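Here the complex is missing one protein chain, while the rest keep their positions.
Let's look at chain A:
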Amino acid sequence: MNTDSEYAVELKGITFKRGERTIYENVDIRIPRGKVTGIMGPSGSGKTTLLRLIAAQLRPEKGEVWVNNLNLPTLSRSDLFNVRKQMGVLFQSGALFTDLDVFENVAFPLRVHTKLPEEMIRDIVLMKLQAVGLRGAIELMPDELSGGMKRRVALARAIALDPQILMYDEPFVGQDPIAMGVLVRLIRLLNNALGLTSIVVSHDLAETASIADYLYIVGDTQVLGQGTPAELKESSDPRVLQFIKGTPDGPVPFHFAAPSYSEDLLGRR
């Protein structure tokens, strides 16, 4: 797999619709290799959709999705399977298997994707759990874990196959401040120490800006702004400022596009 390019992921001219609703219109996004890139935007702005396009779980209506110099929409099923092994995803819900203990949750991708003997699977599971500080929880069931611990187990599972690209979908949602701090540190540590490319989708500005090398702000079917966290804070673009300052109405309207309210309530006259 070619990994020479400066960008691990490039979206070119992406248009994506859900039914009649346009989520993205001719959008370009480039994710620099080896860095932490934050994708920010209001809830419902299509951030998770973006991750699913990169993971080839969704196909764009138009445009190209390049991952490690392969255009995903053109790949065969088996080639896609191989590319996906290079990507780890930490889902918003954690999505642990509730009937498997912590060990088996982390071992799962190794059992599905490799023919490693049991002793080596055990080594790798222990290594990944040690990295997230939860080796001691190996025999626990998911319902015995706190929310923060669940997310760290899910992170151990996401890195079980040593992906080159690690995607985080709203990693900070519902976490207490200590768990949040632990996650922020882990995302940065794994990125730097393992040479990963990290993509953090989030609407938590402070946490994401604190770890991201580069930020995109998406909304209203477009990339509203991009740059380093410092550059975006200095932005004069009212759409970027609205998000950064958290004002409810502005260039990005508070109201989802809707027919006339009076017509809705009173009928067309």
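Basically, a residue touches a chain if its C-beta (ideal position, glycine included) is under 8 Å from a C-beta of that chain, and two chains touch if they have at least 3 such contacts; residues count from 1.
One rule holds for everything that comes next: contacts and distances are computed from a predicted model.
**Q** Which choice in "Anti-sigma factor antagonist", "Aldehyde dehydrogenase", "NADH-quinone oxidoreductase subunit H" or "SCP2 domain-containing protein" gives the name that UniProt lists for the one chain left out?
**A** According to UniProt, the chain not displayed is called "Anti-sigma factor antagonist".
**Q** Which residue among A:G19, A:P117, A:P177 or A:P259 touches the omitted chain?
**A** Checking the options A:G19, A:P117, A:P177 or A:P259, the one contacting the hidden chain is A:P117.
**Q** Among A:D162, A:D176 or A:E231, which residue is in touch with the absent chain?
**A** In the full complex, the listed residue that touches the missing chain is A:D162.
**Q** Per the definition of touch given earlier, which of A:Q130, A:S146, A:S210 or A:T228 contacts the omitted chain?
**A** Missing-chain contact among the listed residues: A:Q130.
**Q** For the chain left out of this view, which of A:N26, A:N82, A:T228 or A:S262 touches it?
**A** That would be A:N82, which touches the missing chain.
**Q** In the complete complex, which positions of chain A touch the hidden chain?
**A** Contact residues on chain A toward the absent chain are 1, 82, 110, 113-117, 119-120, 123-124, 127-128, 130-131, 161-162, 189-190, 193-195.
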